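Every protein chain except one is present and positioned as in the full complex.
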Amino acid sequence: MLVVMEQDATQEQIDAVVARIEENGYGARPMPGGQRVAIGIVNNEGPVEPALFTGLAGVKDVVPVTRPYKQVSREFKPEDTLIEVGGTVIGNGHFTVIAGPCAVESEEQAMAIAEKVRAAGAQVFRGGAFKPRTSPYSFQGLGLEGLRILARVREAFGLPVVTEVMDEASFDAVEAYADIIQIGTRNMQNFSLLKRAGRSSRPILLKRGMAATVDEWLMAAEYILAGGNPRVILCERGVRTFVHHSRNTLDLSAVAVVRKESHLPVIIDPSHAAGRRDQVLPLSRAAVAVEAHGIMVEVHHQPEKALSDGAQSLYPHQFAQLCREVNDIFRIVKPGGAGAAQADPREKSA
Amino acid sequence: MLVVMEQDATQEQIDAVVARIEENGYGARPMPGGQRVAIGIVNNEGPVEPALFTGLAGVKDVVPVTRPYKQVSREFKPEDTLIEVGGTVIGNGHFTVIAGPCAVESEEQAMAIAEKVRAAGAQVFRGGAFKPRTSPYSFQGLGLEGLRILARVREAFGLPVVTEVMDEASFDAVEAYADIIQIGTRNMQNFSLLKRAGRSSRPILLKRGMAATVDEWLMAAEYILAGGNPRVILCERGVRTFVHHSRNTLDLSAVAVVRKESHLPVIIDPSHAAGRRDQVLPLSRAAVAVEAHGIMVEVHHQPEKALSDGAQSLYPHQFAQLCREVNDIFRIVKPGGAGAAQADPREKSA
Amino acid sequence: MLVVMEQDATQEQIDAVVARIEENGYGARPMPGGQRVAIGIVNNEGPVEPALFTGLAGVKDVVPVTRPYKQVSREFKPEDTLIEVGGTVIGNGHFTVIAGPCAVESEEQAMAIAEKVRAAGAQVFRGGAFKPRTSPYSFQGLGLEGLRILARVREAFGLPVVTEVMDEASFDAVEAYADIIQIGTRNMQNFSLLKRAGRSSRPILLKRGMAATVDEWLMAAEYILAGGNPRVILCERGVRTFVHHSRNTLDLSAVAVVRKESHLPVIIDPSHAAGRRDQVLPLSRAAVAVEAHGIMVEVHHQPEKALSDGAQSLYPHQFAQLCREVNDIFRIVKPGGAGAAQADPREKSA
Partner (left out) sequence: MLVVMEQDATQEQIDAVVARIEENGYGARPMPGGQRVAIGIVNNEGPVEPALFTGLAGVKDVVPVTRPYKQVSREFKPEDTLIEVGGTVIGNGHFTVIAGPCAVESEEQAMAIAEKVRAAGAQVFRGGAFKPRTSPYSFQGLGLEGLRILARVREAFGLPVVTEVMDEASFDAVEAYADIIQIGTRNMQNFSLLKRAGRSSRPILLKRGMAATVDEWLMAAEYILAGGNPRVILCERGVRTFVHHSRNTLDLSAVAVVRKESHLPVIIDPSHAAGRRDQVLPLSRAAVAVEAHGIMVEVHHQPEKALSDGAQSLYPHQFAQLCREVNDIFRIVKPGGAGAAQADPREKSA
């Protein structure tokens, strides 16, 4: 933390800031610059509250220096976190493809899509049972029945399943059925839900809030780790900007930043970023190109009849092409990598 | 809904869109333009799903025409909703000032601040008992004890109280103590919480999400009305933009839009928008100038010792000046208005 | 400038940063914190180039401390700049109303509008002769003939005129006719144009770029002052955000920041911020409420026939109401203020 003084701050004002710093148990280190004095705060354990200084006479600005997160940071744990679920490993050295419909609509639908995406190389099946919808009048998901269908999909195809939890009330049920529990973009700072996730035995797939900074996103993950659950998968799904040719703007730089700052795996959801089918393939290729650890893609065997998000769902043959291309690019980006490469359907069929 | 065709769309493609429209029970009205054909959808009750058409051959774009909300709209209920709570009326013709600390820290603190803000003219007391904090290591509020302190403030000063609810688990407790229940910006699309609020007997103060459009905000309110609770107060608190000289960018145009589209009252939170004390007074004056129905302001008797948000909390004497100025402006903007004008401390002391 | 080291930076890496600082003629002051070392740079005259340090081993971050601007800053010149033009003073203690059509369309149109806005209390007339248009096929303004019409308006009504300059080639002509020269939002960082403005004898009305930070805006003004022209009026006109119910999002906090950081006057353009007539009156009242030094408003006697921006132009009777209300609010915000108060038509007619 650095307290920057006004250019015309008096020595009394500087002394008062130094006194306030020392009262709080820190050390103060005044630095006369070309135009003004700045006062460094030293010997602090963790972040210092800026409000201690912002109101004092002669103070122009308070500049934080350290990052606020702790257990999620690579400085705390240098080696990459690998998350193993149902025989699939998510994390560095692997590229995991998660696919399935936006919402589970019926057993027939889920089975039909699962068959297609497994054949194309998906390693995890996705499908919503509890659906967060902007309108109270839209289809809200099949609920518990949706969870049961997901369990039957896992049994039938050997694919672990990921599904979203919307509240604490239904957390136990979701936990009982899902292999990975998703917390959606609108709940990224639902701190009660994050605390419950911290007590879960399941890996948590934590989507970035649509206007969250990377710091806020990592702090949301910190809630889960601080609660005792070290298995968090971060998922970038686009942020809200002035741009309107895609539903959100996919922030691919976030992947490099997260990989540098944190040991947690980070994947991309191109479907919700794009909101339109024709951008999903190029953004998926871009995801592997920036070294994300995987993608989560919406696929539907009859997108024009989907009860939600049909416009962004791929047809199965488009998804098969996508799998081939991301696997090929993965081999270039990560020559010795595993995971997705093994699922390449062309190799299987050989 | 308008389905816009590609310039080179064939008659077969146009016919296929018309057929799809009619299959869904709507009427189709093709319109040849200068460069392309657009097909209007008529005879629909409520919104039409765009995904029905986005994937069809020859379709360039799908343009929605109607707004998605219903019960919150002024077209549904033309007259303004007035919300009466503890003798104070919130809504058109009134300007309500809500004030208090960010968090309830102790009974002494709450009482000291309540005395000051009531004397200055505040009509409702605010204070957080359950605090949503970005960091799991920050002060999380006094919880139930905070609620009890709020009840004692109400008793001592005759001020109704508003406080935030963070989850369904604590909703009953908050409902038992609070006069108005706040749903915070991070929970604006916590749909489970909104549904619970729809079953509440208390008015709900619904903050706008930090990246929510007005449509999404009104749809969140729609959840509450659809659940059976017609008493919602909307609260604009700044949106996230590239701008960094204030914590958020206060979107004052939203007030005019909400007043036009909806019958619900809309107030402004200048403290969270600004994030810094020196912007709160000008933004409060601006709030009344754009005809918001009130403001909610953070005040602390010792901001430099506040456990949260001290940098943006006003000193009591600053708040007193604020009340005088917003009341004076209210008389200009709304010559026959009531509410805040009666609380003008200069008139009281006369 | 503060160079923040990685947590595991070695003493050699710290020494290398210190050496690099000293090589560049500055002083280095290492500060061991709780988790890492940060190194303050002292004895610098003006900003330090961050790139000197970002690439060095063990460096995590480089944090600037001082503001980049100089002559525009209040630290450089504490007293407010007042700009006198044609008998009107723009700056602290005054509230100036500038009004007129988006574009000068004909002498009849300009004269008709000028008569109306002068009667309502406007002190400066606005009208575009050279129009920046998104489309090459839209009306581009009357050019030189537009300038001549503006001169006749000044003569007929005694109002100084402001008009936009789009390039260096037409700068001399605009300078010959206009009392105040506007540089538009799209040219805020047209540095060649800013340099030319720095050699002008006219005051420059510098609009904020639609995605410019306040720092960038002030640096653009710095170009003009550094070039020798101290008379710059800043104009906030809304910034681009995800919000779409107004054309841009008016950033009223910017006024408080500019007033604090700079001695230059700052006004508001509510018309371009809103893009729709019904938001112009509330935003104008908000402008005076946040202590802007004036507003610039589009008015047209026949908005539905305007060649540009008709949707946001006020009818004359709406503008007259606006003048009355902003003047009333100005008296509250600035009890001893001058300028707009004198132009209050109700006082004139008394």
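Read from first to last, the chains carry the letters A, B and C; within each, the first residue is number 1.
Note that in this section contacts are C-beta pairs under 8 Å (C-beta built on N, C-alpha and C of every residue); 3 or more make two chains touch, one makes a residue touch a chain.
Keep in mind that this is a model prediction, so the values were computed, not measured.
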Hidden partner chain, touching residue among A:Q182, A:T241 or A:Q312: A:T241
Candidate in contact with the missing chain, chosen from B:H94, B:R154, B:R196 or B:R240: B:R240
Which of B:A38, B:V89, B:A119 or B:A173 contacts the chain that the document leaves out: B:A38
Listed residues C:V18, C:V89, C:A173 or C:A311, member touching the removed chain: C:A311
In chain B, positions touching the absent partner: 2, 4, 6-8, 29, 31-36, 38, 40-46, 61, 63, 65-66, 75, 240-242, 244
In chain C, positions touching the absent partner: 46-47, 49-52, 54-56, 68, 70, 132-137, 166-169, 186-187, 189-193, 195, 210-211, 216, 219, 222-223, 226-227, 240, 276-277, 303-304, 306, 309-311
Hidden partner chain, residues of chain A it touches: 211, 213-214, 239, 241-246, 249-257, 260, 273-274, 278-279, 282-283, 285-286, 288-291, 325, 328-329, 332-333
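We take it that only the chains that are shown with their structure count from here on.
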Between chain C and chain A, distance of the C-alpha-averaged centres to the nearest whole Å: 39
Inter-chain centre distance, chain A versus chain B - centres from mean C-alpha coordinates, in Å: 27
Per-residue multi-chain contacts in chain A, two or more chains: 46, 240
